[in-house]
Structure formats: structure tokens, C-alpha cells
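With one protein chain withheld, the remaining protein chains of the complex are depicted in position.
Per-chain numbering from 1; labels A, B and C assigned in written order.
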Amino acid sequence: MTTFVLINVTLLVILTATALTISRMRALYEATMLTALFSLVTACLFVLLDAVDVAFTEAAVGVGISTVLLLGGLSLTRSRETVTPRRRRLPGAAVAALTGGTLIYAAQDLPGFGAADTPVQSHPITDVYLRQSQEDIGIPNTVTSVLASYRGLDTLGELVVVVTAGVAVLLLLGPLTRPEDAGWRKALDLVDYRVLRVVSGLLMPFILLFALYVLFHGDFGPGGGFQAGVIFATGFVLYGLVFGLDKAQRVLPKAVLWSLIPLGLVLFIGLGVVSMLLGGSFLDYDTLSPGDPAAGQHLGILLVEAAIGITVAAVMTSVFFSFAGRRATR
Amino acid sequence: MIRSHYVFWLVFALMMIGLYVVISHGNLLKKLIGLSMFQVGVFLFFISLGKVDGGSAPIISEGVETYSHPLPQVLILTAIVVGVATLAVGLALAVRVFEAYGTVEEEELLERDQDEATT
Amino acid sequence: MMFAVMAALLVTMLLALVRAFVGPGRYNRILAINTFGTKTVLFVAVAGFLFGRPEFLDIGILYALVNFVAVVAVLRLTHDDPVSSQNGEDGT
Partner (left out) sequence: MTVLDVVSGVLLSVGAVFVLSGGVGLLRFPDFYTRIHAAGITDSAGAGLILLGLLVQTPSWETGVRLMIIMLFMVLTGPTATYVLAFAARRDGLPIWHEGDGRR
């Protein structure tokens, strides 16, 4: 167990040091690079804390998508921060110290880290998720069964939030606000890098294949709709970065992309309605296969994961396109 | 106390660094970076509540007896994707603010608004 | 044995971290982050063996991939920024 504690402390200290350095940096491009490093460390911590699915998502989202989005946002605005004046530092530090002190004081009542007799672990729902799910649903990855089946409605809500955010970005930066210039500023610098082009072209099919594998293997190992969607988007981000936005949009036209955003959501809700029509409650997959509830659950979870994957991939890709397609105003 | 609560303290430190950046720094993009650091602190806090000593990832397989709790992981998994979606919205807003004002510094923005109000 | 490898990885992570902090300049940082990324791939692989469940190596595949995407993105999207493309003095 000491091995675990040692690794855990090292990673947490690395994380905190990175956060401190980021907070002191005024060059925002550099700060964003360190944010990518920050996400890598976080993902390692998630692996260490047994949250493999979360690590999967964090790696794809934090290192891939959010770094790209931050850099895209920076390239459209100013990349240097002004000096924070002293009079602004004090209130922030005071609030942070006060809140932190309160949190640490309150944390005294928390059960110890990793204890087995905490309310979290001894609550009956734990047994439902870990043991009974094997009979109800029969999927080894309990995270997937909780995500898509037990708490399906919650996941639907999250998906609605993702769609809303995607639509908001499209409204703010999309072609409705200003005619786009297609060239993404000048011709692409990276086009001269032949090795990069060849290797990226070589990797593309593997990335898409990997995304599909993650989508359909989510029942048995880490993976699922959210992760697969983000990996798909990462693939297209790489393609757009290396081969240019035009080419990426030729592969994936905007009309297709925008119709895919609501498609996943409609699929999800439609599945709920179908299960109601078949006599169950909303998102009760047991009804999908009368006589064999487990098979129905399998089918339902697969469809839901696919729906999530479609929507997340479409939202992330179109968000990237709208950042990349915008002309910088300098 | 140290042995059982050190994770929480470090995670709180992380959250507070994020909070400090959000409050003190005037640059909108830096604020977003601070916000995402705070967010990661919250994620780690949740996940560490679900961890059991000697436990393993909640993917059932033969020969493994103790598993960490899957529920926090589900919540955080969706929260990460929602987090990046909201980050995108924030960035889009910052870009539009820059296009309208020519700056993303809070103080300069306020000055501009003042000027426009007086003239 | 696994523990020794893990310790070496963590120490290397720390060294790369220092390089990422002090820079100088953008390229040193990207290089440090790239190195750090490969270390995390190895970390995931070794941690799986160390704690007895090596079947989750899919995460390692993803890290290897995403690390590459991050490097390409940083290169591509910072290339036409005049402020700090030179090495040397940059404000921290």
C-alpha cells in the first residue's frame, strides 16, 4: 500500500506544482501547453484511483480537445496577459485562503481516504451496482451499466447540456455571425512537413477504428460513447490541423455534421419513447426484448452509447471547425 | 490524520489555486484556465471518495474481490465532457468579446464601457 | 522490479516537469511535454502490472495518440504568433 501512497503523493505534488506555475505564467500559449501536461498528470491519477473510464475521457478531452480549443481561442485573441496588479491579488488570495481553510476544516469529518466502511461503500446501492448488475444487465463494466442504464436519464440530461453548448458555440462563432474565410488565414504551414502528413494519413484510419473499438468494447473494458465520440473528434482535429480545414470539411461537410448533432439526441429520446410504447417506463430497456431482459439491456445500452458517440463527436468536431474557420481580427 | 486525509488537502490546494486565478486575474482566457483547474480539483475529490484501499477498477472480472465505487466515476465521466463543452462556450464568448472590444482584459473592458457610457 | 521501473518513471517525469517549467522558449516546453507524455504511457502500462490488472492498456494506446495530436496542435496553432516564437526571454 505504501507504493500506492508514494505514487499518489508524487503525482498530486506534480499536479499542484503545475497549477502554481500555470497561475504565475503570463505567456498564455506556454500556460496552455502546461495545461496539456496538467491533464496528462490528472489522467494518470485517475488510473491510479481505479477510474479507468474517467482516465480515458480525461486523456482524450483534456489533452486533445481542450488544448486545441484553448490554442484556437488564443490565436483569435491576445496571447499575453497583463500584469495582475497587487490590489487585485489580495482579495483573491484572501478568498482562496478562507475557502481553503473552511474546506480543510470541514474535511476533518470526512471518512479517511480509501477506508472500506465509509457511507459511500456501505450504502446498499453499491451492492446493486457491483453485484446485482451482473444479473440484471450482465455487463462486466459497471460504469457503463450505471451510465447508460441505471442512470440513463441523468446521462440524457448531460447530453442535452453538451448539445446546448455546441449550439451556443455555433451561434457565437458559426457562419451565421459572419461570412467565413475558408482558408484559415494563410495556406497551412504544416503542409510542407511531408513526414507529418504521411504519418498522420497513416494514423487516421487507426484512430477511427480505435474509436469504433472503444464504442463497442465499452461493455467489457474502459470505453463508451463519450470516449468514442471524443476520440472521433480528435481524429478529425488531427486531420484538420495537418491537411487543412478545407480538406477536413470536404471529408465531413458541415451539413452532415450539423444534422448529426441532434440525431444522437433524437435517437436517445426515441429509444426512451419506444420503451414506453412497449409498456415499460422511460428508458427501461428490459422491454426491448420481451422474455430476456438482459438481452434488451444489452441492446439498449449499445444504442444509447452509439447515440452519445454520434452527438459528442459531432459537437466537438463542429466546435473545432468553428474556432478554426474564424478569421483573426488583429 | 495525515495518512487518511492527505489526498483531500492536496486536492483542496489545487482547487484554491484555480479559484485564486479566477478571482484575481483579469484576463478572460486565464480565468477559463483557472476554472478548468478548479474543475479538475473537484473531479479528483469525487473520484477519491469512491476509492477503496486495495480496490480495483469497477470492471468485474474473476479473482478480483474489492472494487472501487462506480457511481462517482459515472458522474465525473459525464462532467468532463460537459466541462469541455462549457469551456468551448466560454472561449467563444471571449473571442466575441475580443472582436467587439479589442481586448480580453477585464479592467480595459470596464474602462471601455465607462467611456461609452459617458460619451 | 516493477517498483524500480515506476520510480525511474516518476523521477523522469519530475525532470521533464522542471524542463517544462523553466523552458526557455516554446520548443523546449513542447519537447518536455512530449517526453512527459511518453512517460505517462509507460506509467499506465507499468501501473497495470504493478497493481495486478494489466488488462486496461487501451488507455495507453489513447495516450500515445493524444500526445501526438497535442504536439501537432501546439506547433500548428502557435506557429504564426510573433510574440514568443523566438527562444530566450519569455515572461513567466
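In this section, a residue touches a chain if its C-beta (ideal position, glycine included) is under 8 Å from a C-beta of that chain, and two chains touch if they have at least 3 such contacts.
Predicted model, so just to flag it, every value in this text is computed and none were measured.
In the full assembly, the chain not pictured is in contact with A, C, by the touch criterion defined above.
Listed for subunit C, the residues touching the missing chain in the whole complex are 1-2, 4-5, 8-9, 11-16, 18-19, 24-25, 27-28, 30-32, 34-35, 38-39, 41-42, 45-46, 49, 54-55, 57-58, 60-61, 64-65, 67-68, 71-72, 75, 79, 85-88. Contacts to the hidden chain, counted on subunit A, fall at residues 190, 193, 195-196, 199, 202-203, 206.
Heads up, the rule we're going with is that only the chains that are shown with their structure count from here on.
When the C-beta pairs in contact are tallied for A-B and for B-C, the bigger tally goes to A-B. Chain geometry summary: the mean Cα position of subunit A and that of subunit B are 13 Å apart.
With touch defined as above, residues shared between interfaces to two or more other chains in subunit B number as follows: 56-57, 59, 61. Shared interface positions of subunit C, i.e. residues touching 2 or more other chains, are given as 51, 55-56. Residues 3, 6, 10, 13-14, 17, 20-21, 23, 26, 29-30, 32-33, 36-37, 40, 43-44, 47, 50-51, 55-56, 58-59, 61-63, 65-70, 72-81, 83-84, 90-92 of subunit C are the ones that touch subunit A when the two sit in their complex. Those residues of subunit A lying in contact with subunit B across their complex are 1, 5, 8-9, 12-13, 15-16, 19-20, 22-23, 28, 31-32, 35, 38-39, 42, 45-46, 49-54, 57-58, 61-62, 65-66, 69-70, 72-74, 76-78, 81-82, 84, 88-89, 91-93, 95-97, 99-100, 103-104, 107-108, 110, 112-116, 118, 120-121, 125-126, 129-130, 134, 140-143, 146-147, 151, 154-155, 158, 161-162, 165-166, 168-169, 172-173, 220-222, 224, 226, 229-230, 312, 315-316, 319, 322-323, 326, 329. Within the complex, the subunit B residues that touch subunit A are 1, 3-27, 29-30, 32-34, 36-37, 40, 43-44, 47-61, 66-74, 76-89, 91-96, 98-99, 103-105, 107.
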